[in-house]
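Working notes for the structure below.
Of the protein chains in this complex, one is absent; all others appear in place.
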Amino acid sequence: MRIVFQIVVILCVLIGFGAAKLSYEDQLNKDMVENQLIQPSLKQGTNLQLGQTGAAVALGGLRSLVAAMWNLRAFIHFEKLDWIKLEESYGVITTLQPQTTHYWDTGAWHLHTNASVHYNEDRNLSPLRRKALRKLYIDKGSALLDEGVRQNPENWKLHISLARLWSDRFKLPDLQRAVTHYDNSLATDTMPGYKRKQYKRFRFYSLARIPARKKEALNDGTELFLSTPDNHLPNLVCCLFALQNAVELPEKIPIPDNDLFPDEKTQYTWLTNYWKNRHISYPMDGVLDKRRELAIKLGIPTPDQ
Amino acid sequence: MEETPAVQINRLVKEFPSPFRKTKVRAVNDVSLKIMPGEVYGLIGPNGSGKSTTMKALLGLLRPTAGSCHVFGKNSLKTDSRQEIGFLPENPYFYKHLTGEETLRFYAKLCGLRGKKIKTRVDEMLEMVSLQDARKRRIGGYSKGMLQRIGLAQALIHEPRLLILDEPTAGVDPVGSRQIRDLIVSLRERGVTVFLCSHLLEQVQEVCDHVGIIFNGSLVKEGRLDDLIAIEDQTEVVIRHASDHTLTKIRDVINDSKNTEFVRMGKPRTTLERLFLDEAKKSDSLLVDKDTLPHVVIASTNKKGGDHA
Partner (left out) sequence: MRKNSFFSPSRILVIASHTFTQLVRMKVFYFLAVFALLMIAASFFEMPYSRTTEDTAEQELIILKSTAMGSMAMFSVLFAIAATALLIPKDLEDRTLYTILSKPVPRLDYLIGKLSGVLLLVVVSLLLMDGLLCLILNYRTDGLLAVELEKARVQGWPKEYIQMRHDSITQQGVTWDLHAGVAAIFFKATIMASIALLISTFSSSTLFTIVISVVIYFVGHFTADARNYWLHSHGSNVSQELKMASQGVALIFPDFQLYNIIDATIEGKTVSASIIKKLTVLTLFYTGIYSVLAWFTFRKKEF
């Protein structure tokens, strides 16, 4: 009897205290989530994957440790070329630590590079199957990064990883997507100043390779060239040269060659090297002709191209 | 001016809920007793008669179902009342990880002693219970007798006016037992009130001046020991080196007396305890200085009622 009475009193006090602290805790919780100090609740279904002990510890505020241990396991799966388990591991790891760029990046890399190449070169599979699996894993890598971006919209690095993936000529390039990702990355506040120049250039390179957007590319390329001498790089200059030959912008005067290039010899060298990029859809308008012209002018013997 | 009793238990009732039946178990049933300061009171009774329960009620470890307990006028449920009490539980254990000295210091601090006084008292107590040699040894390594002695020391560390002892000599060897009894006597001489319970009746008989007998939770008999155990109508005489002629003469005197009846004559027996102690004293290693041979004590308690011995 006495015990029952005591328990009732205790419960009442706890409930009363609970009501008093409810709004305090709620507010504190909001503050912390805002400051990114605590993780949002785990996605539904994750607990099942983590396993009993894993779930227990994950909830115990030790997500970092569990994620780190799963990371080690994932590496072992990588060494054993067990891509399914690896994908699963990274699913868990990124759920536990969604704000760690490294996990999204590495997981995606394993999928879109290592796994896809592995399947592509697997002689035990039919050519059709190899192609399909290659595509599948590239898409899986991209999907993982997309999820990372969804959970960390301000993370410039993840956007860049996606941009790189879709502009990679050794994979399945989709330059429209690449440009979008570059745009998203440049739109974040977190990208450091000195990186911006570089990635603006990379964006331009992707943009230039999209036939339908040459005008836009020319605009951006001109702006980049005029903004700073640091951008007077061979690839950019040659690209701009070709774009100026390909497209006419009525309101803009094309930059003359002797402003674009330091001198004719350099122009010849740069255009020769640039010409090698013709297989990856860089604009080549007027490059060959100019090269021939310069070769004659400078007296450089040319093998038959 | 009436002196405040050291212990005043008024109509104490303690019931415990029985785990199996709806009815409650009455461990103590309407017990009342009063102990004045300076008395040595023995509560005796068989196991399960309510002795320990009564003690615990006095110490505030239990709440009375009915009735009250007071120590020097303070209600036993109040923490203050325990300032005057020193308690030695039955089979005491102390923290095994502490040394003897650390144990005493701990309890001294709990009683509110501070600073130099602690050191003084600890040294005094260790000397009193003859544990100076073992002061740095961990309690885990103490024998039963040593545990009992350190228990007494911690009970007395804060100079309480009331000492409560639960089976103080249970399981202790005769020598240690003798020491404890001597200690109780010396405390009484210093005016400390002692309330003990035991079922070693002979020992209670030795030290207590008041006794209460408890059976099934009720106090069935109570009073001064001498009053209770004196066989009113008999007298005992012990003589040494008596010749047969003297003995015959004594018998004739008795037979001639009108109302006197001869009961028995023979060789009185020593007790096994006395024998043991004599042997121990001969080996001269353990006995305390106080020379209190049992036969003197027995003679004085028998010195009652009737005429000249």
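To keep things simple, chains are lettered A and B as they appear, and every chain counts its residues starting from 1.
Just so it is clear, a contact is a pair of C-beta atoms (placed from the backbone, for glycine too) under 8 Å apart; a residue touches a chain by one contact, two chains touch by 3 or more.
Every value quoted in this text rests on a predicted model; they were computed, and no experiment measured them.
May I ask which residue of B:41, B:107, B:142 or B:195 touches the chain that does not appear here?
Only one listed residue reaches the unshown chain, and that is B:107.
From the list B:69, B:85 or B:187, pick the residue that touches the absent chain.
The one listed residue touching the chain not shown is B:85.
Touching the hidden chain in the full complex, which residues of chain A are there? Just list them.
Residues of chain A in contact with the hidden chain: 2-3, 6-7, 9-11, 13-15, 17-19, 21-22, 24-26, 28-29, 31-32, 35-39, 41, 56, 59-65, 68, 71-72, 75, 78, 97, 99-102, 105-106, 109, 161, 192-194.
Write the list of chain B residues that the hidden chain touches.
For chain B, the residues touching the absent chain are 56, 59-63, 79-85, 87, 89, 91-95, 97-98, 106-107, 109-112, 151, 154, 158, 164.
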